[in-house]
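Here is chain A:
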Amino acid sequence: MSDYKIEIKNLYKIFGPNDKSMVELVANGTGKQELLDKYGHVLGLKNVNIGILANSVNVIMGLSGSGKSTLIRHINRLIEPTVGEIIVDGENVLGMNHEKIRDFRRFGASMVFQKFGLMPHRTVLENGMYGLNIQGMASGEAEKQAKHWLNRVGLSGFEDRFPAQLSGGMQQRVGLARALATDADILLMDEAFSALDPLIRADMQTILLDLQAELHKTIVFITHDLDEALRIGDDIAILRDGELIQKGTPQNIVLKPADDYVADFTKDVNRARVLTLNTLSHETGSKEGLRLDGDLSIEQAMQQMVNSEYNLVTVMNDGTPIGQVSLSDMVGAISRPDATNSGSTTTYR
Partner candidate 1 sequence: MNEKGQPDVAAELWINAVREPLNVAMAEGRLHSAVKGPITDLGEGWWIPPFTAEKHPELKTVLDILDHPELFPDKEDPSKGAFIGCPAGWGCQLSNINLFRAFEMEKKGWVLIDPGSQAGLDGSMIKANERGDNWFGYYWAPTSMIGKYGMKLMPFGVPFAGSENWDGCIAKAEQDCDDPKPSAWTASEVHTVVTDRFKKKASVAMDYLAKRVVPGSVMGAMLVFMEEEQSDGPDAAAEFMSRHEDLWMQWVPADVAAAVKASL
Partner candidate 2 sequence: MGFFDKFPAMERADLRDLKKGIDSSFKEFSRSWGESIEAFFDPLFYFLVNFEKLLLSTPWPIIISIVAGLSYWGSRSWKLSAGAAISFLFIGYLGMWDNTMSTVALISVATFICIALGIPIGVAMSKSDRLQSTITPVLDIMQTIPIFVYLLPVVMLLGIGKVPGLIAVCVYAMPPIVRLTNLGLRLVDKEILEAADAFGSNYRQRLFSVQLPLALPNIFAGVNQTIMMALAMVVIASMIGVKGLGVPVLQSIQNQYLALGMMNGLAIVALAIIFDRVSQKYGKRLQRHREGGSDV
């Protein structure tokens, strides 16, 4: 078995009455606009192949219209694909019958929504219990579990409120607790924090990262915000017009954007915060300088260096030095977009 919890293979989604017959056209290079103008069909996803790492935060990123929300809904089949496969734990989700897909949604994958998707007529507690009710869990047990997860997201004492009485951030905590309560391995998060204010969004990211450090869920996180992707993603996939453009670690994306589209995306990123010492480290043989852990970001490293006498860092990994990074390396990495076609002025919408 691979390390992938979910494998998306050759997935096409075309919206329209004759979607199946359009696949070949698209596969042969008919573009989104042409498909719409000539054939009246809308291209959703084109030949997407992505492996979702188990126990990691997998970010799928793209602008609106890139197909990211369509993609995530294929995983629990809220949207039926045109063709393709989605293998979860060795089983093709797209081959499941109604009964099975329902069980998969109840026990295998839970979901958090951009606009929260809370039931306005149910209290916070009842919302937290929703997935468990659907699972058929006895209400006493469900209540206990829901309370536990509401507590974990910091909502103790709000159990009897209705969603409309809560702020957006608190509502999304309910949404998160509801999704966690079902104990599913897979957590699908569709722009879960996009509707929140920046400060609250950062809060929620922290909560998610803290929980993830403990729970090790397989999280598929959709966002259009690169900062968010870089902060929480273990792995990032970038979509454009329904096609996968690049997939890799945050450092990888920032340091080696696959094309102008990605480069443009990463242009305004605070690279000091994304890049770690590990990525800049190179073997010099020397062990001088400030000894710092390789997982530190450049920003953190620079702060430490300012407080010390050194302008050279020896990068440590589990107590052993693996290489060095100089201050000028750091400045260079932050300031110089290192894309293959640097200097490009191409811009995307």
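Candidates were picked such that all candidates are chains of the complex that A comes from, given by their letters.
One rule holds in what follows: a contact is a pair of C-beta atoms (placed from the backbone, for glycine too) under 8 Å apart; a residue touches a chain by one contact, two chains touch by 3 or more; residues count from 1.
If you're wondering where the values come from, they're calculated on a predicted model, not measured in any experiment.
Q: Looking at chain A, find the partner in this complex that touches it; the options are 1 or 2.
A: Of all the numbered candidates, the touching one is 2.
Q: Contact residues on chain A for candidate 2 in the complex?
A: Touching candidate 2: residues 76, 78, 101-107, 110-111, 113, 115, 117-122, 130-131, 133-135, 161-166, 178, 182, 188 of chain A.
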